[in-house]
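Here's the structure we're looking at; comments come further down.
Every protein chain but one is kept in place in this view of the complex.
So that you can tell them apart, the chains are marked A, B and C in the order they are listed, and the count of residues begins at 1 in each.
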């Protein structure tokens, strides 16, 4: 699936998007955050405070306990500051 | 002093303004309304429900118990419908 | 903070929203929010030909200025414009503009809403209807709910 990052999550991770295969055992948004945080220092910095990270599945806001299911795209970003 | 009338008060009275000398005994706005209502049928129709009539002394809203004092201009009109 | 005075106008002519917005925001960068309310003449289910707006010249401007100063005392505003038209206005045309500028959105929204509620009940304007069937309609009746809307700010 495609993973997208925005704002300072993107800057810390080091890229705007990537394709990943969901590892066995990763079923919820929270699982994926934990998995990504372990990849390297950049990811660790991006996800060091998981509770502030917002997530969207197929471009809709979701909570961290949401199952990823068959979503094609997941996005992680800080609280929004538009308007 | 100058007395001015607006909207349906003006239409019922039959003119937009007039000069009057305050009769002895007329000291408050309510007194003047009572005095005017007795002038003729038009005035009587204009002031038949005194409580709905709004008044302004020298172009500021006042209550009916306000003393007319040395005001140069008094105005009577229905509740406003601007905006 | 730049000093400013409320911009109060009573006029026959219409107005341009963009121009009025520029007037309060140009040459400055401390304004973060502008709320512009425009009130229009409705055709009341295609029955209305026009509204004739009568006003008390002099008092109208004075009352609008008092209302504007009241708003400026209640909220941290950076600019304020009130334009009220008089004369004959046909359906679809604007009647009134209230524009409030502030650093943040909340004061601008509240001030604009307050100004409209107060204008409705305190500014000396009266609307008379002219109907499409050629007859002279009634004077528009004041609404109870306009009074209660104004009272909520007390």
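For this structure, a couple of remarks:
Rule of thumb we're sticking to: contacts are C-beta pairs under 8 Å (C-beta built on N, C-alpha and C of every residue); 3 or more make two chains touch, one makes a residue touch a chain.
Note that the coordinates shown come from a computational prediction; the quantities given were computed from them, not determined experimentally.
With respect to the full assembly, the chain omitted from this view is in touch with A, C.
Residue C:116 is the one among C:10, C:82 or C:116 that touches the chain missing from this view. Contact with the undisplayed chain is limited, among C:73, C:92 or C:134, to C:92. The residue touching the chain not shown here, chosen from C:10, C:31, C:53 or C:123, is C:31.
Summarising the interface, subunit A meets the missing chain with residues 4, 6-8, 10, 56, 59-61, 75, 77-83. Think of the hidden chain as still there; on subunit C it touches residues 16-19, 21, 25-26, 28-43, 46, 91-92, 103, 105-106, 108-109, 112-113, 116, 149.
We take it that only the chains that are shown with their structure count from here on.
Chain geometry summary: the mean Cα position of subunit A and that of subunit C are 48 Å apart.
Here the CA centre of subunit B is 26 Å from the CA centre of subunit C.
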